[in-house]
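Removed from the display is one protein chain of the complex; every other protein chain stays in position.
As written, the chains take the letters A and B, and residue 1 is the first residue of each chain.
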C-alpha cells in the first residue's frame, strides 16, 4: 500500500534512503493522487533524492508556490468585490496566515465564511464583480440552499476560479451544530482585508470536514493539515490541547476532534498528551479508528484507490451523517438517476 | 498493474500500466528503437483501466488516467488501446509538464534551426511535419514542441506521429511498411495510423534547435501567405500552450522572446506538394 509508504515518509523523511526505483515510483504516484506532492517535495532533503526524482519535486514546489500566490490573489479579489474583510477557510487561510500547513499545500477553491444575514448581499456583490453560478440545475440549487452550508459554487468568468461561500461550517442537516457566531467573532486578522479562524476553531473546522462532510476522499491531506496545525499551535502554547478540546466541546465537536487527533497521532505522530482532569483525552486507537485508517490508506503503488467496498460504505456513511435518513434516500435516488456513482 | 511498460520520449519518461496486454505489446513494438529508462523514476504514471470491473472482459472499455486525468474523459474500445496509451501520455504532458513551455505544435529541424507549425487539428501541421521528416528535415515532433525557459531553444518530443484519415495513404506511400502501426478505424477522429519517426529523429531526441520560423498552416485553401502581427502570434501561442499559465513569469519570458525573435506567417495550401514548396521557399527567405 503506497499511501502507507507516503505516510511513513512524511512522518520520517529519512525513510526514503531505503527506496528503490519501484518504491520511488509508488511514492510519487501516491503523493500526486493524494495531492500531497508539494508537501512531500518540501519535506525531502535533496541530497537523499535520486537524480531522476529531483526535477519532479522541483516542479511540485513551483506548482505549490504558484497555487499559493493565486489563492491569495483570489482572496484579495473577493475582499475587493465584497468591500469588507473576508474570513478565509482551509488552504487559502493557511497560506495567508503563513502556517506550516499551507507550505506546499494544494489549494483548490477559495472558501470563505460569512454571517448568514450577509449572504444575499455578498451574492449580489460577487455577481457584480464577475462571478457566476457554475451550473443552473434546479435540484442541486435547491439542495444547496435548503440543506447545505454554502451557496452553490460560483466561478469567476475571466479567471476561471471557484469560490465557495459558507455561512455555517457543516450542513444544516448535520447533527453537530458548531457555533458559527463564536467563530466569526473570534476570527484573527492577518492583513487589513483578510482574516482567518482562531487556532482552536481552525482545527475544529478541519476535523469537522474530515469526518462529517465528504466521504474521506482526500482525507489524508486533511489529516496532514490537522497534524501540522496542531504541532504548530502546541509549540506556541503548551496548553493548546486543553483549549482545543474545550472549544471542540462548545462546538459539539469533541468526539470528532478527538478522533482526528487520535488518527493524526497514530499516522503522523502528532505530539499529543494523555489528559485526566478536568478534560479526559485518551489517544489510544479505538477499534473503529482502524476502519478510518484503512480508508485513509486505500491507495496503491499506481496511485489507484483500493478497497472499493469500504469506500462505498464511507460514501453512504457520509451522507447518513449529514442528512436524516428519509432525506438521504431521496437524495441518493436523485443523484443516481443522474448517473452519479461513488467511483 | 497487470502489464506495464516504461518509455522515454525526449526529456520525459513514462510508466504505463494496463489491465490488458494488447495495447502495451503494440506500443512496445512501435517504440522498439527508443531508449528504455533504466533504474530511473518515471516523470509520469499512465493507467489504462477498465471503466467498470466487468468491463475488463465484457465489451472491454478503457478509461485513460494516471497522475493527471480528466474525470469526464470518454472511455475507448480495447481495439483502440494503442491510441489510448498514446493519449494517456499526451494527457500527462499537457497537464503536468513544467520543465519547458509546451506548445501544441509540430516541428522539424535543419542546420540546427527549427521550423515550428501550429494550428487547429486538421490544419495539416502533423502531416506536413511527417512529410518534411522524410525529405531532408529532422522530425522533432508532430504534436508537442518544447520551448526551453532559459535558453529559448526548442526541444524535440518525437513520439509516434499520429496520421489521420487522408494523410494515412499519403505517408504510407512514402515509407516502408515496418514503420507503420496498425490501422485504427472509426476512432473519435476517424481513421488513425501511427508512423514511427526515422532513426535520426529518435537518436537525436535530446538535441534541441534554435527556433527560426513559425507557420500557421491551413490545409484545403488556395495558396496564400499572410504576415501575422506579433500580438496575434502571442495570443494564438498562449492558446496553443497547455502550461503557459502554470509556468507564470518564466512562461511569459520564454514566449515573448520567441514572439519577438521568430518571424511568423500564415500559409494556406490546397495540397501537400504545394505546402512543401511554400515551406522551402519561406525557409530560404526568412529563416
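Note that contacts are C-beta pairs under 8 Å (C-beta built on N, C-alpha and C of every residue); 3 or more make two chains touch, one makes a residue touch a chain.
Going forward, contacts and distances are computed from a predicted model.
Missing chain, UniProt name from the options "Large ribosomal subunit protein uL3", "Cytochrome c oxidase subunit 3", "HPr-rel-A system PqqD family peptide chaperone" or "Spermidine/putrescine ABC transporter permease": "HPr-rel-A system PqqD family peptide chaperone".
Which of A:76, A:109 or A:232 touches the hidden chain is settled by the complete complex: it is A:76.
When the full complex is taken into account, the listed residue touching the unshown chain is B:245, out of B:52, B:74 or B:245. Check A:15, A:129, A:217 or A:291 against the missing chain and you find that the one touching it is A:129. Summarising the interface, chain B meets the missing chain with residues 229-231, 234-235, 238, 245, 248-249, 252, 256, 259-260.
Even with one chain removed from view, chain A keeps its contact list with that chain: residues 66, 69-70, 72-73, 76-77, 80, 129, 159.
Basically, only the chains that are shown with their structure count from here on.
Put simply, chain B touches chain A in their complex at residues 1, 13, 15, 17, 39-43, 45, 47, 49, 66-68, 96, 98-99, 246, 248. The touching residues of chain A, counted against chain B in their complex, run 21, 24-25, 28-29, 32-33, 50-53, 55-56, 59, 62-63, 66, 302-304.
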